[in-house]
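There's a structure below that I have some questions on.
Only a single protein chain was left out; the remaining protein chains are all shown in position.
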Amino acid sequence: MLLQLDADLEMFRDTTERFLGEFASVEEIRRLRDHDAGFDPDYWRRGAELGWVSLLVDEAHGGGSVSGNRLVDLSVLAHEFGRRAAPGPLITTNIVASALSAHDADPELLAQLLCGESVATWAHAEGATPGAFDDLTLDITLDGQSLVLNGQKRPVESARVASHFLVTGLAVGGPSQVLVPVDCPGVSVTPMEGVDLTRRFSVVTFDDVSVPVSSAVGELGGARAAIDRQLEYALIMANAEAVGAMQTGFDMTLEWALDRYSFGRPLASYQAIKHRFADMATWLETAHALSDEATAAAGAGSPDADELLSAAKAFIGDYGAELLQECVQFHGGIGLTFEHDLHLSLRRHTVDRALFGTPADHRRRLAEISIEREAAS
Amino acid sequence: MLLQLDADLEMFRDTTERFLGEFASVEEIRRLRDHDAGFDPDYWRRGAELGWVSLLVDEAHGGGSVSGNRLVDLSVLAHEFGRRAAPGPLITTNIVASALSAHDADPELLAQLLCGESVATWAHAEGATPGAFDDLTLDITLDGQSLVLNGQKRPVESARVASHFLVTGLAVGGPSQVLVPVDCPGVSVTPMEGVDLTRRFSVVTFDDVSVPVSSAVGELGGARAAIDRQLEYALIMANAEAVGAMQTGFDMTLEWALDRYSFGRPLASYQAIKHRFADMATWLETAHALSDEATAAAGAGSPDADELLSAAKAFIGDYGAELLQECVQFHGGIGLTFEHDLHLSLRRHTVDRALFGTPADHRRRLAEISIEREAAS
Amino acid sequence: MTNAVEDPSEFRERARTFVREHLETVVAADQVGILRNQRSDEEELAAVARDREIQRLLFDARLAGICVPEAYGGQGLSPAYQRILNEELTGHEFPERLQSPTFAPCLSVLLEFGSEEQKQRHIPAMLKGEEIWMQFLSEPSGGSDVAGALTTAVRDGDEWILNGSKVWTTGAWWSDWGLCLARTNWDVPKHRGLSVFMLPIDREGVEVHRIEMLNGSKEFCQEFLSDVRIPDSDRIGEVDDGWTVGTRWMFHERMGMNSPLTTIPHGTTHAGAGNLSMISIARDAGRIDDDRAVDLIGEAQTLSLANQALRRRLAEGIASGTMSDQSSAIGRLFAGRTAARSGTIGIDLAGAGGAAWTPDDGALVEVGLDFLMRQVTCIGGGTTEMAANVVSERVLGMPRELTMDRDVAFRDVPRSPSAS
Partner (left out) sequence: MTNAVEDPSEFRERARTFVREHLETVVAADQVGILRNQRSDEEELAAVARDREIQRLLFDARLAGICVPEAYGGQGLSPAYQRILNEELTGHEFPERLQSPTFAPCLSVLLEFGSEEQKQRHIPAMLKGEEIWMQFLSEPSGGSDVAGALTTAVRDGDEWILNGSKVWTTGAWWSDWGLCLARTNWDVPKHRGLSVFMLPIDREGVEVHRIEMLNGSKEFCQEFLSDVRIPDSDRIGEVDDGWTVGTRWMFHERMGMNSPLTTIPHGTTHAGAGNLSMISIARDAGRIDDDRAVDLIGEAQTLSLANQALRRRLAEGIASGTMSDQSSAIGRLFAGRTAARSGTIGIDLAGAGGAAWTPDDGALVEVGLDFLMRQVTCIGGGTTEMAANVVSERVLGMPRELTMDRDVAFRDVPRSPSAS
């Protein structure tokens, strides 16, 4: 997270932190493991009242930025979520809200998202294969005044509690987005198991799902830029969340090492452990730095935003995983038990690492941009 | 190296060790950096008298095994070379000698190789690209009673002092080997620079080089098995050499850490350093273990020999490099100076790592074997 | 009893016949994943019962305790025979739950330090599958410092009264006996105030609590000992001299499945997901044609072969005396490192499948949970940090780490601020 926040943003952060401290305690998260949705509707409604869904929504539609830089706001919010491994469809609902707002679509749904009465989800990824985080194959066929969807999306977050899917696919020769109510005939939702205790994913299959042409969000065939922009939001939030999880794991483990004695000395006095903490500290600071730089670059529309977002995703994914596994190691067996809190951070980081492109996917994207630029120069 | 050698093999090893101690001292190796061939002919002749070229040659041709297991003999010899970063075309001359003996070819040349009067080299690799360590493109065309060679080989060891090249290429639709005198018209040799102080490599180009059909070593078009066998020898020697280099670097650095004081304590008393030595010790023992198991498997004609050789090449290449770089690190700046001995081990290891397939090439080979077997099962 | 030693090929034939007649074949794919929670309690108890049954069949067929003296119900043969049996068992079921810790380290410790009466009482019972043993060694407060045990045994006439807590016992809820390290003297330095006891797990005052791991596994237990009374005849070794036993105990534990007292089908790997499953993960994730996935599969296979080769080298070196016993820590350290790396390779191959999966996703199922459990091999059975200490100090001869508990009465050793 940024080293310094302006006063408004700090207040927003602090409010969120205190709210999550009360309503997303570790006990609550453990309890939610058996909850169908992974979060209580009332919790989400109250979070929405704090502004959790409004940051990417235009003021005209009832949204607004806290600090004037909405992407920085977003990353601060996601960072707090990561620190607490907080429940709720933060990433996906914000993306749908941003799309509706940007395209003046379905104001009624947008209003419901904003106040937390409804949840909607972005049905974008198409599987585990490389590149699947931004390749599209789902078919959208224009049939008179209808659009007919065929294909599969996975993983789709909160699919079982969402009222609508914002589905990406190919129509009239190009990337497109369509808003599909969950109860449309032909939509089937298969719940998945996963590593996070509160974040629920499903496979969503579209089998000749027909919706009116007016369900298109943005231009049919011309949604590449919008989708890229949404992917940017997703990467910003996933990165900030993952860094938050790293921070919590690190803090908890440093405290443990200072307190825990082994052979009559604090764990923290062993040089082999100290040096590994030193490396962890470099990874943690670098993760903060990359996440913040990438957010700033995206906010400024800088040409290197994609590179920085991918570098951040790759770095935070790989080094963050090592950091959290080191935290487990220093805790010993207790760090692998369900009753300990450490795995909540590890789980959240693991999900964020795997979604919206793995570290390897983003190294590839970064390399391809570099190679292309080098060839052009 | 094996934990225990039988008496004959131990005597062979010990003789070689003492000979190298006297004639391949670190001072001598430094001196040879400016030597054209990288070794003195007389040194090589005397080494040949100790049996350095005879191990893969049939008794009928004047060769013979020391212990009864010629591949184990070979790996012990190569290990001693690695420990000393010894000069001389060990790998390549042994491979050519083995080929001549196996195919009853050119007995005169073979006799000269055996006594160290001549040197011959295997012109096999075709560049830096993945897979180039066992892919062939050099063209060999049958033209009446002649074979005409066109293509390039690199890197070719000792090309400038060899009397003959044993060239691999494609003839009559399959892998073939041809013995080519260095002074054949159309052969050109371009010296390369490299990391080793005494091992010299060149690019050898064959431009319409014509030799009699009788120059073929083994069956034209049917040399795949022979080439694979020779590659096995190369991998056994390169692995054993590389492990020898690791051992020397490790021993030197452990001694240094025990002797060197920092802040009033031996370097070896710092736990962060101790733990890295512990890891280095695991890599070193594992390198020995893999090298020896692969050698034994190849000697026994075991079906998993290829897998073990590739696993050894990959492991020793990557972990050995890390081990030797850790040795540099613990020495500090002096470990990077020309006057220190450590870089002799690092250089030798680096060459062996890059030749006959890099770690990545061998991971690929290993994976392909595994995937194929899994698909077949 | 001095019989003529059976010829290896006869032995092999006998083992082969037994295996064919009595044992089911198993497929390698059963052995993937890290501590996965794959069985219900009922299934687990049935599996334990089957293990006991097989062990009894082995015993009756004179194939139990190959390297255990005949006087205690074993076969008194060399490790070479154990290897033959292991080879013949390849691909078959075996009494997995009895190997570790019952045979190694518990039976090994008993053999080395037990009284004649103790050995006669327990070793044949172990070999018949009647007694499954656990290590009551680690403590919640202890971490790597097993000799810092706080569980206390106080003498009361011919009995000892034990109080304290032990943890990380595997399956104590279906086991019979615990080998227990306890403090019998707080007024001497820590290594000089320990004693070792045998403890029936069903004894009054022993409460077994099952620990839930983050992936749902409940394999491990914690025991609470409250005024547990055991006779002095269940003490192993001298009073306050338990660390002499403990040192060897630790050694036998590090030997683990490399001990000649354990039976394990040749080719079985215990270092997490094997390479075959890496290929399956890559295939089911649609990445099998990616050069980088191929590289990762090759790396996993390299590490797997490296582990096996190292294990064999160390076993040979220790057996022949060219390496010290302490060298087993080299294998332990390397196995931990490579298991951790394999966990990462698995999730890297799984891609988005590492975060979520359906039951139909084949090899992708639970790869994410395996990743969360990745460090278990670096922690269980003594951490890799402890192994690194042993390697550097005992194998390489580097100076010992400074400890604050060596020459001071155990009750005066500094402890965690939060522990007081």
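By written order: A, B and C. Residues from 1 in each chain.
Here is the rule we use: a contact is a pair of C-beta atoms (placed from the backbone, for glycine too) under 8 Å apart; a residue touches a chain by one contact, two chains touch by 3 or more.
Nothing here was measured: the structure is a model prediction, and the numbers come from that model.
Taking every chain of the complex into account, the absent chain touches A, B, C. Only one of A:Thr190, A:Thr205, A:Gln271 or A:Ser302 touches the chain withheld from this view, namely A:Gln271. Across the entire complex, the residue among A:Leu308, A:Val328 or A:Leu344 in touch with the chain not shown is A:Leu308. Contact with the undisplayed chain is limited, among A:Asp14, A:Asp143, A:Asp228 or A:Glu285, to A:Glu285. For the chain left out of this panel, the touching residue among B:Ile273, B:Ala294 or B:Ile371 is B:Ile273. For chain B, the residues touching the absent chain in the complete assembly are 125, 127-130, 132-133, 154-155, 190-196, 201, 203, 259-267, 270, 272-273, 321, 325, 328-329, 332-340, 343, 346-347, 350-351, 353-355, 358-361.
Although one chain is not displayed, chain C still touches it through residues 290-292, 294-295, 402. Take chain A: the residues that touch the chain left off the picture are 3-4, 254, 257-258, 265-266, 268-269, 271, 274-275, 277-279, 281-282, 285-286, 288-290, 292-293, 307-308, 310-311, 314-315, 360, 362-368, 370-371, 374.
Note that only the chains that are shown with their structure count from here on.
Centrality by Cα centroid goes to chain C.
One finds 40 Å separating the Cα centroids of chain A and chain C. The set of chain A residues that touch two or more partner chains comprises 270, 272.
Contact with two or more other chains is made by residues 385, 388, 401 of chain C.
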